[in-house]
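Working notes, beginning with the structure itself.
One chain of protein is taken out of this complex; the other chains stay put.
This part shows chain A:
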């Protein structure tokens, strides 16, 4: 099947756009893979199915984002090439999404923090000046709204649950909170995208993100950690955590061992 119909605007910053599209696609790819690690082992059948379905949505979105990235790059690479043959330092995902699953509570907390951002980002990208970006966002946001509702619901259920579940959710929040700041920090790529009218500045999402996340966390009787320290280095590829490389050895094994294998 061929790519999507809408055409690119006449002029745009191609190198920066490629970076931005890799950021979007690598977030969904890495989180999609992480969530798929629960397939068959989640604590309840319904949650197993829900987690696998969410992973599937994210992988589908990856095909669109990385497909457009490959098209933008124009170097003859495909979405699969980008996903399966780049090494860790070429990935542009947030540090948050590459963090290991931990227990189911930590997995949910990671999704909750990301989903709230993802929904806001996609809502704004539906208004992108690049119609191809807007089309992908319009498709993805319907799925992600569902993800965000579910992860928020479960964070409240488990946070405001038993002593055991509350403790685990608080520990998950304490551990993951320092990874949230990277989602809301601007860099040169973000500024180029904003100037070209392609994407919002991440900092413009900070207020609505904080508001929605804090409202849910209060309902979940969880305490937001103090301090504004934020780990950086995922979305610019400068300093991924060691976890990404380990994940890629599993995810990319087949294409590394049997280059070009298809089915």
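The working rule: contacts are C-beta pairs under 8 Å (C-beta built on N, C-alpha and C of every residue); 3 or more make two chains touch, one makes a residue touch a chain; residues count from 1.
As a working rule, contacts and distances are computed from a predicted model.
According to its UniProt record, the chain left out of view corresponds to "Ring-1,2-phenylacetyl-CoA epoxidase subunit PaaD" among "Pyruvate dehydrogenase E1 component subunit beta", "Cell division protein FtsX", "Sn-glycerol-3-phosphate ABC transporter ATP-binding protein UgpC" or "Ring-1,2-phenylacetyl-CoA epoxidase subunit PaaD".
For the options A:56, A:88, A:171 or A:185, the residue in contact with the chain missing from this view is A:56. Along chain A, the points of touch with the absent chain fall at residues 1-6, 32, 46-47, 49-50, 53-61, 63-64, 131, 134-136, 138-140, 142-143, 146, 149-150, 261-263.
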